[in-house]
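For this depiction, one protein chain was excluded, whereas all remaining protein chains were kept in their positions.
Now for chain A:
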Amino acid sequence: MTSAMGNRNVKIAIFLAGLFVVAILPLFFNESSGFIDDCTLALAYICMALGLNIIVGFAGLLDLGYVAFFAIGAYTMGWFASGFYADADIHLFVGEFASSIPGIHVNFLIVLVIAAALTTLAGIIIGLPTLRLRGDYIAIVTLAFGEIIHRIAINGDEVKIAEGFPLTNGRQGITPVDKIDLPFLEPFTSLNLRPWYWVALALALFVLFVNFRLRDSRLGRAWIALREDEVAAISMGIPAVKTKLLAYGTGAAFGGMSGAFLASYLNTVNADQFAFSFSIFVLAMVILGGLGSIWGGGRGRGRADVHQLPPHPRRAQRRAEQGRARIRPLRAVVRHLRLPARDHDGPQTRRPDTGAAPPDGARTGHRRGRHRARPGGAMTDSSPDLILDARDVSKVFGGLTAVGGVDFAIPRGGIVSLIGPNGAGKTTFFNMLTGLYKPTTGAILFDGAPITGGRPDKIMARGIARTFQNIRLFGTMSARENVMVGEHARMRAGLFGSVLRTPRVRREERHVSDKAAEELAYVGLAANTFDQLAINLAYGDQRRVEIARALASDPKLLLLDEPTAGMNPQESDELTALMHRLRDERGLTILLIEHDMKVVMGVSEYITVLDHGEKIAEGLPDEVRADNRVIEAYLGKGAMHE
């Protein structure tokens, strides 16, 4: 702990020293030197790269139209701080010079806030149609938006908001734009570039700070979880729509602020600045630095500048000579380019298991006497001891009935199994319970309240947690962070709370992190593996982490989808014991899909058998084992007669 603290102090010291050097850098150069000019532009671009990093890097939403936010931010500056609308006469907290000329002149800081607000709104509007789309479709829609904004910028001089108030000044550009004029400071001029540099530096530091704060927050984890595996993320209680829109909005705001600054600095807002190539230019910075890596956004910058097409060939040349940036090996870049996994946890299942004939379960009938109530068809009323009651639930895909009219109930505090041959509709049924699929017919009551067709994250928040058949951990997060994602629905920290890191948020973070460690220990993970990346864990441990992640949300009902698949007999036994512990120590109700009959017979109090989407049998383990239809479903028609 102390060495970690020491390490941290050293890091802070290095950072502060670096910051000091960067801050006094312009003092070593001529007031209007080209170097300061370059650095100021670079800092403004860093802001954009960091903004885009939130959208593409953190949340994995490939945005090829980032230039739209630059444009909107810059035009905000053009509209609210220039002589463009000469017929208007609005002056708000501006210096003497700006007060003396006609037009709308608003203080830079206010414009900055307006720009952030407008671009956030634009980000959300642009984000909305992409929510249902896959990776490269998102790319094309955002690109289209970028082009639409570009076109509007070019032709905006024809569009009149009111007489004498055109939307843009097309390719002529809105010029001159007010220079920054802050209270207590000399008005900025194009002769002394140092103040510009410092403002850009302050902006960049602000954006950097927000990036860092967000990455290690509830929201940052939600973004990365969505990027890594959207299905798993929403099943863990992350509201996809809201979280994605927050990414678009936040990322866009930084682009807008940087755009407003650049409009003032470059003294023009010209439609030709907002071409597609600029989006790619910013994206190249993010990618060169490594997606999702914060320092990358800054580091990739210098390199990418070289390829900036318009409009400063001299500048580009000079920058190439500086060549401060370090290019990471391509492999590293590629590793970071990660989009959500493609497969859907659909009705398809693994190759047939052979464990068909029910073996002798040593612990058959364990705790059998606990409940005699027959859940399911016989139950007409949702009696209070049922935690889940699904009635006449069916799901039809196209013409295929995956699940047809199944009645299913789980008593509180029970361990219930759902078995059946591959393709029987078990996972489809799971997906309906957790909200991933909307049932075609039927109703599902959980804890007495209907959850039919509700959103997965809401159902999760109600208290149903699950694991997946093919492990779906968030690969680039540590085991602990994976489990912390599971607590998302139980946390309260929002965007601003996370950025400010209020005491409440801090407390919550600490609490959640401790609880994650507790859960990991509870499922039997060694303490030294808590902070390892999930993909580097052993297979059995990955399964454990998945269970811990589900437990983290304090569920009432835990759905386990083939938890022992790929486990050796000893691990299976451990898992069986864990299930009993969960039920006895925590009062959890467990629904299990399982192929391993030894596990099923050993742990279940009640078994339901599905075949071709229909319930063919249910009952106590012994009854099910003796049921002819079950044997037939597993072994084929001939089997009974032999």
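By definition in this document, a contact is a pair of C-beta atoms (placed from the backbone, for glycine too) under 8 Å apart; a residue touches a chain by one contact, two chains touch by 3 or more; residues count from 1.
Operating definition for what follows: contacts and distances are computed from a predicted model.
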item	value
Name under which UniProt lists the unshown chain, selected from "Alpha-ketoacid dehydrogenase subunit beta", "Serine-protein kinase RsbW", "Branched-chain amino acid ABC transporter permease" or "Cytochrome c-type biogenesis protein"	"Branched-chain amino acid ABC transporter permease"
Option touching the unshown chain, where A:71, A:280 or A:294 are the choices	A:280
Listed residues A:11, A:151 or A:629, member touching the removed chain	A:151
Selected residue (touches chain absent from view) among A:102, A:135 or A:636	A:135
Absent-chain contact - pick from A:124, A:443, A:578 or A:635	A:443
Contacts of chain A with the absent chain, listed as residue ranges	62, 64, 129-130, 132-137, 139-141, 143-145, 147-148, 151-152, 154-155, 276-277, 280, 283-284, 287, 291, 333-334, 337-339, 342, 442-443, 449-454
